[in-house]
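Only a single protein chain was left out; the remaining protein chains are all shown in position.
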Amino acid sequence: MGRLEVLKTYKVYIGGKFPRTESGRYYTPTNAKGEQLGNICLSSRKDVRNSVVAARKAFGGWSERAANNRGQILYRIAEMLEGRKAQFIEEIIFQGATKKDAEKEVSIAIDRLIYYAGWCDKYTQVLSSVNPVASAHFNFSVHEPMGVIGVVADKHTSLIGLVSLMAPVIAGGNTCVVIASEGLPLCSVTFAEVLNSSDVPGGVVNILTGKVGEMMPPLASHMDVNGIVYSGDDKKEIKDLEESTALNMKRISVYSADWMNSDEQDIYKIADCQEVKTTWHPIENIGGASSSY
Amino acid sequence: MAKKKNTQAAVEWDYSPSPESTSHIELKSKYDLYIDGKFVKPSSGKYFASYNPATEEKLADVAYANEKDVDKAVKAARKAYTNVWSKMEASERAKYIFRIARIMQERSRELAVVETLDAGKTIRESRDVDVPLACNHFFYYAGWADKLDYAFPNRKVEPLGVAGQIIPWNFPLLMAAWKIAPALAAGNTVVIKPAETTPLTALILAEIIHEAGLPPGVVNIITGYGDTGAAIVNHDDVDKIAFTGSTAVGKIIQKAIAGTGKKATLELGGKSANIIMDDAPIDQAVEGIINGIFFNQGHVCCAGSRLFVQEAVVDIVVKKLKRRMDTLILGDPLDKNTDIGAINSKEQLAVINKYIKIGIDEGAEMYQGKCVIPEKGYYCPPTIFTDVAQSSTIVQEEIFGPVLTIQTFRTVDEVIQKANNTPYGLAAGVWTDKGSRIFNLTTKLRAGVIWANTYNKFDPTSPFGGYKESGFGREGGLHGLSAYVKLK
Partner (left out) sequence: MNKKNGTANHRIPDFSLSPRIDKVGVEERVSRFQTRSIKTSAKLQGLKMVLNMIDLTTLEGKDTPGKVRQMCYKAQHLHDYHPGLPSVAAVCVYPTMVGVAKKGVEGSGVKVASVSTAFPSGQAPLKIKLADTKFAVSEGADEIDMVISRGKFLRGEYNYVFDEIAAIKEVCGDARLKVILETGELVTLDNVRRASDIAMYAGADFIKTSTGKIQPAATMQVTYTMLEAIRDFMDETGIKVGMKPAGGISNSKLALHNLVMVKEVLGGEWLNNDWFRFGASSLANDVLMQIMKAETGNYQSSDYFSID
């Protein structure tokens, strides 16, 4: 008789810790063959609340980090993911994908993290402007992170959809609360373990598993969430999201994309979770050709 | 030699009336809707009156558009979009917009006078601020029409289609320019509704657009009340909603278009902080306070309505502020020397007076500039409240009038926290002589526009728009284009 395998306990990730859902509930999704994927936390609205609190607390520190440092941390996530590639491939296959697709998905996820790691200290240069106003003022516009962003991950992938949405959000200095794929939740929890070992400060990314229909409304109506990025094309979900965000003028970005496409990454996804801030200051004009002195 | 005492009496020297001439202005008695390149009667046959808030006299009757008229306008805009405007060479589109800018410049005095008549704002502001900025806005965006590929690196852009635009009464012509110019430059067609109390300059703009020979339906200007605006928002064939107005209405719009795929830009309310540090250039800061809250009678979404003064200089700042308030001339908006014009409408005056009463009831100390209030018209003297707290109603809610609250603070940390402690995030002002402190504050304040050692400055090249409940999207500058394009 062989050795008894140690099964993994899947927990949620809030504020850099791995608690069980405060509700004590779980669900047991299955793959196409009917095999149980595991006992997955069925997060509640209180978990959403706790995550938003953790994300808000982490926002100041994360947004004020040097852009270069954020880039290094995103790169570190990619490094750690590379090191645990096999485990992710195994989970993706277990959740129903072919080996080839699973390998591709993990590779793209790693490369995508590196792509956004590189953007951290460049996007403001590309997106900012110095504006030639007609008065004696220096005027410039820069991008600033919005704050706490809700991420409703792609439902049809376990890893790549989550990474594709999360990476530009945190590359831009935001913190986030991620709602993982309901049916394919395994990688989200394992990815949280990667984050936790990659110098990402606790609370910058919080990951919840459970029912989207249960978690999305409290997230969308939360007054301390500044924006939501959503992947998918469920018309009702989009409408509900957009309606409830009228509460506090949340910014909503809806993506309907094939995240397995290696082109589905760009600076504009960073820009979607940025605010433009324009600053004016007088220029004292003394000396030189146009001087009145 | 006997000492001569220097005791000549104080001299009374008042400026004589200096009204801007209205002799060359010919307002029509009745204005129709501008749809599909024609001035047409409203299908209901109904008209409403627009009044001069400075005299309470009727200026003209204006068509009241209903759902049918909106549908007609949207259809015209769709047809023009599909058949003409989206197919036109971008450089030709640019030339039309340049032409609008030029004709506006030619008719600038007329526009300024009508703006002052209809909105109650001073001729000094409509002549020196509103109208030139509006012209320049068209001039600025005209040049973008054939350069859009440079605005969005690595992307091709396409217009959205038909833009429905609803604008407020505080800067009627300027807001029309802010909305129409970028929309046209990006290749969209437009259905725009000015506010019911200030429709006249938009209707003159319709004449200008007509004169410029813009293809029929590219710009449709329709007048009416909130239900007219709602019909635009709810029309199925509108691709984009651009709204400037209150946060309450902005939320209604956001709800109405949820799930429809319509894009939106919302420029909403504010309660912006104006922060005076103890090392500020005090006299210029006082001027900045005046300009921040009393510009356009305080009918400014980014008004510096919450003043924060560091305790070491609060006495001198308040003293100088009161003295300066006493020199402000309130009265006939058409007089070139008037600093404070009329409140835009009876309704708005009631709102402002309600808040002034709340301020008094809350125990704040009030000071009002020494002004003579004209017998006719809607006026409110410049007003400040000291002894207020962050939790006072008048500190928390947008008043949209010439009413300032003054709070004190001790440290930079404290003022950043208080300034950001609001659901709004439109603008902020910072006054200090120290460069590194400016950058600390401008970085930490959560607002879309930060004025350092200045306030209430606007420019076509400068993006404008807020954080949080002050709305989303930017207007002006390169960033203002993204509201009217989709990226491919």
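Quick notes on this structure:
By written order: A and B. Residues from 1 in each chain.
Basically, contacts are C-beta pairs under 8 Å (C-beta built on N, C-alpha and C of every residue); 3 or more make two chains touch, one makes a residue touch a chain.
From a predicted model like this one, the values you see are computed outputs, not experimental measurements.
Contacts of the undisplayed chain with visible chains (whole complex): A, B.
Across the entire complex, the residue among B:Lys79, B:Lys336, B:Lys418 or B:Lys486 in touch with the chain not shown is B:Lys336.
Touch with the chain that is not drawn comes from one residue among B:Glu67, B:Glu158 or B:Glu287, which is B:Glu287.
Screening B:Asp149, B:Glu347 or B:Asp433 for touch with the missing chain picks out B:Asp433.
Chain B residues in contact with the hidden partner, per the touch definition given at the top, are 1, 3-18, 124, 128, 279-285, 287-288, 291, 319, 327, 336-337, 433, 453-454. Looking at chain A, the residues touching the absent chain are 136-137, 282-286, 292-293.
Methods note: only the chains that are shown with their structure count from here on.
Of all the residues in chain B, the ones that touch chain A in their complex are 136, 152-155, 247, 250-252, 254-255, 257-259, 266, 268, 423, 438, 442, 447-454, 457, 459, 461-465, 467-472, 474, 477-479, 487. Residues of chain A touching chain B in their complex: 126, 129, 131-135, 137, 139, 141, 146, 226, 235-236, 238-243, 245-249, 251, 266-268, 275-282.
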